Structure formats: structure tokens, C-alpha cells
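Just one protein chain is left out here, and the rest sit where they should.
For reference, chains read A and B in written order, and residue numbers begin at 1 within each chain.
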């Protein structure tokens, strides 16, 4: 079945195969680069990027000391007076960057797990990560009375130990998706009980500060947190770029994926490790910010109207969602609430709105 | 990648001498604690349409999975082009050998073209996602399976037969010289079953592909296979051209079913017409007490079609080793 090989090195051309969606084909350098671009997805990604930049610029100007958008831009390029530069770059920029980076990490992680489990409820928590991290942090808060770094350390250890335990408990000649989910649920439920118990036996003050951490908050984070997060993401994102595109083959079932030349089991382990690591970065930095991982891929999927979960739109959406939520948490609410409280509220509300809209369209 | 054979094409006559590109050598196969087959050796003749038949749970799908390196043999090995199949990089195998597994999952909302395009994975790289070769292969695969008109439809809106053809198209888009199909006709009505089998025949006749399929229906197998492998309880009972090996004794040994083997009135291939409780046939050598459900012997249509079959067959598979001949047995067409 050898058909003629014609290389169209021209600009983006429409596809000869009808995908039922608008696509453009991009072929360059005598066919060594060839991409199929879904126009709607590309448009959504561009719009989200634009929105993210816009909100970031506005956010950098918001606060007790207001700065206009042009002044913010000037400050970012070092062309403003020192006071404005300090407020924008030293105080506000790290928090905005963290919101974007952590939101993207959570969105990616959620996308990976929802695709792996083929379940819209799939999230890093199916391997018990968040619950375990909360247990670790609670142990530190209740028994050690830890500072920020100790709590983060406890959370990381708790989360990773839990995830490893779930994977090992589910492992019997490979990890079957369903078994992983059930073991994850069971372990998470058990640790959830431990968490409730720890909260009950702590005094009210401790319990409330633990609950604030448990909701996830960006309060008080500065450049000291941005650097480690950026370094870790610089390592993890290339892994996602390599492994992520394989997800759509794993979605076809293990047999088909292997028949297409993928090593399903190592690939799945790699994806789980990367997904957990992405959540771990976010949790260590800001506590378990819930719902971004769950909502971002679903919202992104409804915007792009694609089958399956797209990682790039999910990451961008996560970033925008967390940034907007954090701004609301800081400026729109009467008291300084943890951002996690806001993400669940507006993320949930937006998801509901999308579902209603989707129903109308049908 | 073209599909021309790398070496000289093995003719059926010297099949025994030329080493087959794909063969299993003394493999022991099993899941968890259960051993399904032991010391099994089978060679897949090049350029032929091999069909593996046998009752349920005889190990035929297991064998196919082993040949497709989805199941690693406990002992022995599966060889592709003279080398242990697991020694190859996974993608390299996938460029030579395609498989239609028994169960696959179509993601929600995926379109036909999108699914078929996923068959191109072994030929793609990180930055080479949709070359003109990919496009041509996908278009050709959809044309060959007759799903081009459906290409923009969502897979979950298709009928069972259409879906199965889409999955076959995905495997074809992989453009491999070897194609393994695990029960490609299950869940299809008779017309669609024959459509898939005709497609397989074209692939091996016109495009020189080597095909291996697991089928339930002995008469379909006889009609389309150029090489038949009959299995029972994890061992190979007989292998060879259908005309050479299919006899009433073989059917009884494999399926535990007494039957009359006659030439298919349409194409001349052997056809097994089982005796049933109501028409038990003679005790020893069968005579001409032909069951009245046999098809009209006067039809001379070269291609089978539904009109050839006065009685639509059920898709029920023959039951294994029934003590009394089951009455729901498939009666060919």
C-alpha cells in the first residue's frame, strides 16, 4: 500500500482527511517537521495565554498601592522608580508567577491522571497523594508545631510515601487501572480518617491553622519559593512534553497501545511519577490547593471540544484559574481567605455553567 | 515505509524450507497461575492468510497475543525475522506487525479519522506528527475499509459493524506487513463478517500482506484461510491448507462435534455441516442424510452474499466439547 510521497513544504495547508474539525497541516524542512494543528484548540490556547498575561499585568497593579498597567510594564522592564519597582517586582511578581506556575502544574497533573484513568474524577488523589500530604503536614503541625518549611517537608514526605504505598499495594504483575483506583480510594479514605482524628484531637487554634494550610494558600510566598518551583518545573515539563503525547494511545487500552509500539507499563509508571511530582511541587509550595487538577482538564476539554484531555489547554487553564482565584482571594473578599477556598468556588461555578451551556447546545 | 517484501517472497510450495518471518518456538503460555499452552510451536507462513480456530478457551487468542508480543512466554520464544521479538525496540516491531486486539477502548467523542490516525504512531516522531505519508496511509486505510464517508463522525455514534471496520482501518494505517487480528468478526452480522473477511483476503492477495486471524467459525475459516491452524486444549491438532486437513474426524477432535464435511457448494472449500440431536446422522460413516438447513447447492455466485444464505446464521460460536451435540451450532451459510 505504498502511495506516492509528496512533500508539500508550503505554508499550513488544509488536511485531505476529514477529521470533523478544522485542522491545519504544517510541514517544514522537507517533512522532518510536520504537525497537525487543531484550529479550535490552538485558538483556545492563544486566548488563555492572552488572558493569563492580561490578568497578570492587572494583578501586579492591584493592592493598597495601585499601579496602572503601563507602569507595571515599565516596572517589569526596570524602567520605573525604585518604589514602584519594589512593589511590583519584589512583592507582587513572585506571587503572580507562583499562581501561574502552580496552576499550570496542577492542571497538567490532573490532565495526566484523568487521561490515565479514563475517568473525569481521576486526579493525583487517586494515588492518595493529597490526602497523604495533608496527613504529613497535619502530623507536623499538631505534634511539632512546624514552620512553613517543616510543614512543606512533612507534606512532601507524606504524599510521596502514600503514593508509593498505593502503587505497590496495587502492583500485581503490572498495575491494572481499576485496581490502582480502588486501592487509592481505600488508602485515601483511611488517611482521611486519620486526618479527621488529628483535627479533632488538636486544640481549636491549631486545627484552624491546619485547615488553612489544608485549603491551600499563597499567602506570604516570595521569590524564595519561586526559584525551587521554577527549577523543579524546568525538569518536569520536558518529561511531560515527551510522555504526555503518548497518553492518547494509552487511552485506547493497553493491548492497542502495545500493538502500536508503546511500552504501556513503564510508560504508565513514568506518567504517574511525573503527575505526582507536579502535584508535589504545588503542594509543597502552597498546600493542597484542591479542584484545579480536577476542573482544569474538564473545563479545557469543553472549551476545545476535543475527545480526551488536552494537556496544554489544561495547563493554561489551571494557570489562569489559580491566578484569578488568588486575586479574588486577596482583593475581592472581606477577609484574607486561602486561595483554595476560592478555586473550588469559582472553578466549580464555572464548571456548572459550562455543563448547563453544553446541555443547551445539544 | 512501503509494504514490498524485503526478501524473495516465499511461495506456498517451498513454505516448509523458507523460515517464516514470524514463528513461535516451544512456548509455554499462561496467565497468573494457569498454564494455557505448553511447548507450542507454530510458524506463520509468509504472504498467506492464516486462521487459527478452535473451541472457546483452547488458547487461540493466547497464542495470538504471544505472537503479537503482548504476552511473554514463560519458556521458549517468539521470533520475528530470526530474532526474539522482545529484543526489538517496541516501535520497530509495531512497524512490522500490527494487531487488532480483542478489546480496545475508543475515547469519548473521538472522530473516526482521529482514531484511524492513531495507527500511525509507530511511524511518527516528536516533531513529525503528520507527514504526507501519514495522511496518505490514513486515507488509504479508510478507503480500504469503506469508512471514508464516516471520517468526521464520532466513533460512539457508529453501529457495531462500522466501529469494527474503523478499528481495522486503524490497524491498516499502521502499514505493517504482518497483521494479527483477534476475532475480527465477533459482534458483526453476517454481511459485515464477510466484508471484513473479504477485506482480509484482498490484503493478502493484492497487497501481499501476511495475515493471522483468530476466528470462531470453522466454515468462514475454511473459505478464506490459505493456512489453517486448529487448536484444542492448548495444543495444535492440525495445520495446513484447509482442503488438506479439514475432515469430519478433525472437526470431531477439535470441537467434539460430529459433522458431515462436504465441499462448499459456492466456493468448493470444505464445509462442516454438524449433526444435531434432531438430525443425528448415521452412527458410523455418514451417508447422504444432509440436514435441511444446508444452503442451496445450485447457487453459482462467485461472491458470497446474504442472498446465498436462506437461513441467517447466528453469531453463536460452537460450544466446546459438548456431550450432546448442541442445537444452536453455527450452520455456515
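Quick note on the criterion: a contact is a pair of C-beta atoms (placed from the backbone, for glycine too) under 8 Å apart; a residue touches a chain by one contact, two chains touch by 3 or more.
Going forward, contacts and distances are computed from a predicted model.
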Chain not present in the shown complex, as UniProt names it (candidates "ABC transporter permease", "Putrescine-binding periplasmic protein", "Sarcosine oxidase subunit gamma family protein" or "Imidazolonepropionase-like amidohydrolase"): "ABC transporter permease"
Which residue of A:83, A:208 or A:242 touches the chain not shown here: A:208
Of A:59, A:163 or A:181, the residue in touch with the unshown chain: A:181
Touching the absent chain when the full complex is considered, from B:163, B:209 or B:232: B:163
Contact set of chain A toward the excluded chain (per top definition): 118-122, 126, 169-170, 172, 176, 178-179, 181-183, 185-187, 189-190, 192-194, 196-197, 199-200, 204, 207-208, 211-212, 215, 290-291, 294-295, 298, 333, 335, 337-338, 340-345, 347-349, 351-352, 355-356, 358-362
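We adopt the following convention: only the chains that are shown with their structure count from here on.
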Whole-Å gap between the CA centroids of chain A and chain B: 44
Residue ranges of chain A touching chain B (in the complex, touch as defined): 1-8, 15-21, 25, 27, 31-36, 118, 173, 241-242, 245, 248-249, 251-253, 255-256, 258-263, 306-308
Contact footprint of chain A on chain B as seen in their complex: 2-4, 32, 65, 68-70, 89-95, 98-115, 117-119, 121-122, 126-142, 144, 151-154, 171-172, 174-175, 207
